[in-house]
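Shown here: the complex without one of its protein chains, the others still in place.
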Amino acid sequence: MSVLEIVLRSVAVLVCFMVLPLVLGQAEHKVMAHMQGRLGPMEAGGFHGWAQLIADGVKFAQKEDVVPRAADKPVFGLAPAVSMFSYLLALVAIPFTPSTVAGDLPASLVYVLAVSGIGTIATLMAGFGSGNKYAMLGAFRSAAQLVSYEVPLILACASFAMAAGSLSIGGIVHAWHPIWLLWQLPGAIVLLIAATAELQRPPFDMPVADSEVVMGAMTEYTGLRFALFLLSEYAGIVVMSALFAALYLGGWNGPFDGALGFVWMLLKTAAVAFVVLWVRMSWPRLREDQLQRFAWFFLVPLALFQLALTAAGVIYTA
Amino acid sequence: MNSGLLGYLVVLGVTLGGVGLFTAAMVVRRVLAPRAPSGAKLATYESGVDPSGGDWQQSGFRYVAYAFLYVVFAVDAVYLFPWALVLRTSGLGVASVVEMGIFILVLLVGLAHAARRGVLSWL
Amino acid sequence: MSLVLLAAVAVPLGVGAALMAGDRLGRPVGHTGAWAVAMLASVVTLAACVAAVVTDAHIDKPWVPGLGMRLHLATDGISAPLVILAAAVTLLAVAVSSRQRPKGTPGLFYGCLLVVLGGAVAAFSVRDAVAFFIAFEVVLVPMWVLIDRFGDAAADRRRAGWMFVLYTVGGSMFMLAGILLLVVSAGTSDLERLAGGAAAALPFPIAMTAGVLLTLGLAVKVPLIGVHSWLPWAHTAAPTAGSMLLAAVLLKLGTYGFIRLVVLPLPVAWRTIAPVIAVLAVVGIVVGGLVCLVERDLKRLVAWSSIAHMGFVMLALAAGQQIGLQAALYGNIAHGVISALLFAVVGALEARRGAVDVDEPMVGLRNSDPRLGFALVVGTAAAIGLPGLAGFWGEILALFAAWGAPHRPGALFHVLTAVAAFGAVLAAAYGVRVLRAVWAGERSPEAADAALGTSDGATPASTAGEHAEASAPVATERVVGLEWLAIGVLVAAVFVLGLAPTLLMNVADADLLRLLGGLK
Amino acid sequence: MIHLLLPFALAAVLAGSGVYGVLSRRNAVLMLVGVELILASASLILVTMSTTLPDDAAAGQILTIFVITLAAAEVTLALGIILAAFRLRGHIDLTERLDDDAAHAPVDDRTDGRVTS
């Protein structure tokens, strides 16, 4: 393994990080528009407005960058970077085929869960650094939500790991069997819901509810810094969708997976991502307390039930 | 060099790349973004009215309960992953299921108690 | 007959505890009831002690195997007189208290007296070094209660109590260290075996360390000069019965401990330590005598004379050999009887007149109460060391032993003997001073000058009430009944001891010879 | 042994700064941070040794997880108590005696409800 390979792999991850969220963002624009009987972006780049998000990026770069007087400037400035890193680093360990993975880590599932937790810190930094009441309140809400949903998320992931007997995502995909679609279903539901909440996507977007706390922790952000938050949010959708696809949908498993493995993986990821977008369009926002109760009284017990089920199943089959 | 270490080297590379990316973005912002600060712009945003006080306000701090619950559950979830690995080991599997059952039961009792004491209810 | 011995320890302890508890749990026990119970208990104890001595009872049962400690009780020639002395003096002290009532709750008072007795009997009869320490400690708290609760408020009983406790505990802690070292290195805590050579074989540094530690600890109890300052306070503040016990029982624990723990088991170390002890003892004799010449408070004076007398005992111990130990044992008993007598007399006097100031003019005892006066004369004469009375033999034998002590620096002991003899002369001087003032009622010249301005004869007392009491008709002052009986018994004992010293000496002789077998 | 030197050096630095933090900080939260640094150092030593020693029972790693768990429990408790203390005393300065609290009025007494620190 040479330095070159490492550089190449790193660059590939960075490219994915830049491209996939944009594709997803474009898709969101179009899907949402069509669901609402609109056309969505049609101008930028010509064909169905394909360059809309690039244009957005350029626009963000040209916007005036305002740092409020009350802000804690270093914290305020670094928060977007920290936010970016959480899913950028998670992307490293997402496998697309058994060999197509940027960094083959021994316990990649744990790794992904660990680094995606960095986002909480970024949100708190943003809220604290802004020197704004909305931001602070939003950050608290975010943090509370993120930690609450992280519990069922981790429990659900543990169930998959247990079923496969491996902590590596690749290993789990390898051990995947179609029967999982059935007996891992509760875990999958938990995983999907918790992932959506982790991303603070609607209907779990109370922390950034613009009618209550404007944009929550991001209230004071403008220009490229704000863009980085958005970028990491969409990258997060990609990572979580990919995780769901790998753990529950079997990743690259499918007909002709020898050659088309990564296609299957991408397709499944896209399908999950679509569901995430779809939910956004269809569901109203949950109130903060409903949101917490839902996590602790529905998702956590469900995840624990799944754990018990998995353990029983594994013991039974072993 | 084993593959595990290579994976972490990629992580390192991506980290450096990420730093580069962020730096580049900030440079671009510096170059492209206009700067025209004014008092009104730099004021804290509070839906357009004059800000009252600073950001360090007293507020209901019920979120702390979630933080505590999280610490309890998330840290204990750490034990689930090693368990996932040994579950198939003969002679250890059933015993570990019993142990984990007790462990999770304890957590559930704690959760039920917390709920009973109104930690999770709003207001 | 082991039950008798057990009863001698258990009866006073049990009845004492019961008295204290009964006093507290229900209505306070009345004085007469408490007194009667205490009287009965001490009679029983005395009987049990005598029986135990006569039948040569002994008990040997495991008690604390973890420490190798056994419940081993027995009396021999060394301890038997002390056991009987303790029981007898306690009985007399209780008797005396029928008149000199305690200022407080009687149950607690008599309970404490009995517990002190029980502890003392236990300490004198145990045959285990560690158990000796524990028994030694038992007497501490009740004695403290006696001083602190029933003492004379005017004499600052609180301070006296604290001094007593802290000095004694401090001493006993050193003793504990010494005992532990002795026990650990000799491998047994049995006093017989320790004295029988188990400890004699110890290497000199260890023996010396143990000896010094034990000496330091026991010296407080004796007390030797230097660590004596608790004694005058305690005696002055304590009630009469307490003073009697203190003098006749507690101080004996110190000398007894010396014999059992230092002199017999560690002869070699004792040989090295003895000269220092002898010097201190003689200093004590002289200082005690000198202080007695100027001390005005009669009770305190008697206390100081105690220090002087214990000096003779310690000098005899330091001299060693059979004759020295014999003298020490005899002096011990004699001092117990004499000082008990003196404290009883002074207590009787104080109960009627208030604190007695030797330099103040007062009604002579020979006029006011001839019988008490006679007792005072006998007591003082015995304390001086008049031949034919108890004090004589102890002192003369001590001087004799010290003069001829072998294995001791001869010149030093000759000088010490001479100085001690001078101390005996001092004793005569202060004895005469006391007799002239208290018995005869003659004023010292200065006091007479000072008193010229005042009206005749009346006693100067600190409070109006006592003044009134003191100037009451002379006839009511007389000591009668049980109080007189107790004093009378002590007087008789002084005579008996003085006239027939061999009675006592023969008791200890055989055992001393046996135990001194290893002592050259 | 370069790969042993590095973790140990890091552990030493962590432990040192942790101890410094514990000793020098009067603020309870900052002291907590110092404690966490020491714990991190301990965990680092354990993990390092677990990879180098013939540790077939994975004791070092298990111990690390235990240390992390305990640290979490301690932190939970610590923050709760610090919060309670702050509410009741108006400060979380460890070196001040209870009698000195008058200088820091309790939060509830503030008319504007603001907390300054």
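By written order: A, B, C and D. Residues from 1 in each chain.
Definition applied: contacts are C-beta pairs under 8 Å (C-beta built on N, C-alpha and C of every residue); 3 or more make two chains touch, one makes a residue touch a chain.
Simple rule for what comes next: contacts and distances are computed from a predicted model.
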(request) Assign the chain not included in the display its UniProt protein name, restricting the answer to "Branched-chain amino acid transport system permease protein", "Phosphoribosylformylglycinamidine synthase subunit PurQ", "Phosphate ABC transporter ATP-binding protein PstB" or "NADH/ubiquinone/plastoquinone". (result) "NADH/ubiquinone/plastoquinone"
(message) With touch defined as in the header, list the contact partners of the absent chain among those displayed.
(response) B, C, D
(request) Using the definition of touch stated at the top, determine which of C:Trp35, C:Phe124 or C:Phe174 touches the missing chain. (result) C:Phe174
(request) Provide the residue numbers of subunit B that touch the chain removed from this figure. (result) 91-92, 105-106, 109-110, 112-113, 116-117
(request) Could you please point out the subunit C residues that touch the chain left off the display? (result) 17, 21, 24-25, 28, 63-67, 101, 103-105, 115, 119, 130, 133-134, 137-138, 140-141, 144-145, 148-149, 153, 156, 158, 161-162, 165-166, 169-170, 173-174, 176-177, 180-181, 183-185, 209
(message) Need a quick check: the contact residues on subunit D for the chain that isn't drawn.
(response) 15, 18, 22, 28, 31-32, 35, 38-39, 41-43, 45-46, 49-50, 53-55, 57, 59-60, 62-63, 66-67, 69-71, 73-74, 77-78, 80-82, 84-85, 88-89, 92, 94, 98, 101
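Definition applied: only the chains that are shown with their structure count from here on.
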(request) Name the chain with the Cα centroid closest to the overall protein Cα centroid. (result) D
(message) Nearest whole angstrom, what separates the Cα centre of subunit C from the Cα centre of subunit D?
(response) 64
(message) Report the inter-centroid distance (CA atoms only) between subunit A and subunit C in whole Å.
(response) 93
(message) Quick check: how many Å separate the C-alpha centres of subunit B and subunit D?
(response) 19
(request) Note the residues in subunit B that touch 2 or more other chains, in rising order. (result) 57, 67
(message) According to the definition already given, which pairs of chains are in contact?
(response) A-B, B-D
(request) State the interface residues of subunit B toward subunit A in the complex, per the touch definition above. (result) 1, 3-4, 6-11, 13-19, 21-22, 25-26, 28-29, 32-37, 41-47, 51, 54-55, 57, 59, 63, 66-67, 69-70, 73-74, 77, 80-81, 83-85, 87-88, 90, 93-94, 97, 100-101, 104, 108, 111, 115, 120-122
(message) Quick check: in the complex, which residue numbers of subunit B touch subunit D?
(response) 53, 56-58, 61, 64, 67-68, 71-72, 75-76, 78-79, 82
(message) So in the complex, the part of subunit A that touches subunit B is made up of which residues?
(response) 1, 6-7, 9-11, 13-14, 61-70, 80-81, 84-85, 88-89, 91-93, 102-110, 130-137, 140-141, 143-144, 147-148, 150-151, 154-155, 158, 161-162, 165-167, 214, 219-220, 223-225, 228, 288-289, 292-293, 296-297, 300-301, 304, 307-308, 311-312, 314-315, 318
